[in-house]
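Before I ask anything, let me first share the structure, which is written out below as structure tokens.
As you look at this complex, bear in mind that one protein chain is not there, while each of the others sits in place.
Now for chain A:
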């Protein structure tokens, strides 16, 4: 019996992927395809944030800066130079290299600090990029942003949908490999006990810089993909809200589990869509962020491990039948 249930759970992602792959044949409404593509992209973005928050225990408030670098790199190259396939690759490369350099420099400068000082400094760095995007009008057109063309191949929503789906699956597998590698295990040790990790002979700062570069590069790719979805970029990609989205998705989905990022991204994007569409019913739904606030408070109080984390614990408890007397998942 237990074998069967484990088997089904292992099968679940494959079934979901197959359903998602078949979806465009059942319904090709443009808006749903765009929504799903956005979910795939944000899932990867949330996973990249989870590398920092869930695996290494670093709280960053500046993750939007890498997302924005990727989005603006695509926008500017497509708009100023041309919308060929080669240029698209060049733009992604520029975004990745810039993000790597910025995350390396920010990491070197700040990762030696205590966690809350680091959080504040990343907030300041992200602010710097917002200002840059606003003021460098000749390139970024300021606050209003600008639309840009993308290669014909990706203009078809269905093609782009599949591209985004593959993007998510690929990065899920890559990041899972990364977190299970010897290096990834050390990251989790740092989250658990930084001083002890150092006294085992690991140089903690090196690991933190590596993970912030990896997370930054992945976030830049997500930003590029996001720009390609909207074919438009403005300063909102650098905003605090973008970072907060990643934070919410990670926490609601479950920190320290890559699945959590996917679940969180799906929930938040769907809820966002649903609540905004309810605005016709009652104007309070215009302020959907209020409901997010409530949802967030509920999750943190009732499922501090997030959805994926709670599910994992539940499975484990079923397997080893730990008595329910002592709970690990709630702080009280």
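What we mean here is this: a contact is a pair of C-beta atoms (placed from the backbone, for glycine too) under 8 Å apart; a residue touches a chain by one contact, two chains touch by 3 or more; residues count from 1.
As a convention for this text, contacts and distances are computed from a predicted model.
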Chain excluded from display, named as in UniProt, from "Chemotaxis protein CheX", "Glutamyl-tRNA(Gln) amidotransferase subunit A", "histidine kinase" or "Branched-chain amino acid transport system ATP-binding protein": "Branched-chain amino acid transport system ATP-binding protein"
Touching the absent chain when the full complex is considered, from A:16, A:200, A:270 or A:302: A:200
Options A:115, A:143, A:159 or A:181, residue touching the unrepresented chain: A:181
Interface with the undisplayed chain - residues on chain A: 177-178, 181-183, 185-186, 188-189, 192-193, 195-204, 206, 210, 328
